[in-house]
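Excluded from the complex is one protein chain; the other protein chains are retained at their positions.
Coming up: subunit A.
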Amino acid sequence: MTLATIEAEQGLRAALALDPAGVVATIRESGMKGRGGAGFPTGLKWQLAAEAVAPDGVRYVVCNADEGEPGTFKDRVLLAELPDLVFEGMTIGGYAIGSHEGICYLRGEYVYLLADLEACLERRRAAGLLGPDVAGSGFAFDITIHLGSGAYVCGEETALIESLEGRRGEPRNRPPFPVVSGFRGAPTVVNNVETFAWAAAILARGADWFAHIGTDRSTGPKLLSVSGDVQRPGVYEFPLGVSIAEVIEAAGGHDAKAAIVGGAAGTCVPARDFGRAISYEDVSTGGAVIVVGPWRDLLEVAENLQWFFANESCGQCTPCRVGNVKLLEGIRALRRGELTVQQLEDMVSLGQTMRIASKCGLGQAAPNVLLSIIENYRSEVLGHIPVGAR
């Protein structure tokens, strides 16, 4: 893994030798887009937060360690194995946007990492890498860890901020975006764990190094969490633009029927499309690749994931709250052989409505896997419908 070869504090020292605008420019030149899934350019996000009006000069850097997307575990591995690099990236982000306070929102499911992470922060304070005078630069920055309590939607950045403020994790309307008005109304940068680690690497190795890996519009290496029907599940690093076939082969997934790329919120890619690329311009993902073996019933996969969304919907808006339950009931009826073609078409249009009418990414993405299965495996799906109901 490239990230394991980055020399400690090289990125931080390089950053502190620049002015904050220079750090933002470096990240912009690297072309890095967020590693959490949505793919917003990180340098631009930092620039917007740096330029946003902060009435009392307070800005926040938040590390999104909520990692709730089914099939994703690369952030867990990063936090367990390279926590210094993640915190170094947060410190660099703080310097770049003029923030003195970082918060790491750690999902409740990872509470067993907390003690080691706290110890890491303590070591960094003792080494002068956090605190009132970071590495002798006069820049003050510290990091606290906030533990989540089990809610997938809290990975959505505005829900995460609500949760940090002691509320139910219900997504806010955007705009305003967190870079303008985030935690306690202050400009707030929310980035994924992996994004911060690569930010430190970019400062250490240079924007050019990063920009020359991957494709024009999807620069840099990416960590992928590969699971499911493979011999060697785990975290793999590939340059963005890698084909799905290559990833599956590396993990030992033979004769795979499909891959769920992007997790529950992603899409079901059939084997005939394994030549497609993992990149922001083709099949985009926060890193989850769930491989489905040839013997599996894809509707079983769809049912499992729809249950997940029905259970995790925050309930704020109707298309998501009701839609997920309806889709789940529909999948179950289909599997029992009790659905008509007309009802299947109704499910498709309900899914399309959810994509448009839901308030946040959860509801918008919740029908994705089902719709892609219906589209790509039409005859298999129709096979579940009794002849008389076709």
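Heads up, the rule we're going with is that contacts are C-beta pairs under 8 Å (C-beta built on N, C-alpha and C of every residue); 3 or more make two chains touch, one makes a residue touch a chain; residues count from 1.
The definition used in the following text is that contacts and distances are computed from a predicted model.
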Hidden chain of the complex, named as in its UniProt record, picked from "ABC transporter permease", "Sigma-70 family RNA polymerase sigma factor", "NADH-quinone oxidoreductase subunit E" or "Nitrogen fixation protein NifT": "NADH-quinone oxidoreductase subunit E"
Options A:W46, A:Y110, A:W198 or A:Y377, residue touching the unrepresented chain: A:Y110
Residue in contact with the excluded chain [from A:N304, A:Q343 or A:Q364]: A:N304
Sole contact to the chain not displayed, among A:N64, A:S225, A:T285 or A:N324: A:S225
Residue touching the undisplayed chain, where the options are A:G68, A:G94, A:P187 or A:G323: A:G68
Interface with the unshown chain - residue positions in subunit A: 67-73, 75-76, 107-112, 146-152, 163-169, 225-229, 233-235, 260, 264, 288, 290, 292, 296, 301, 304-305, 308, 311-312, 314
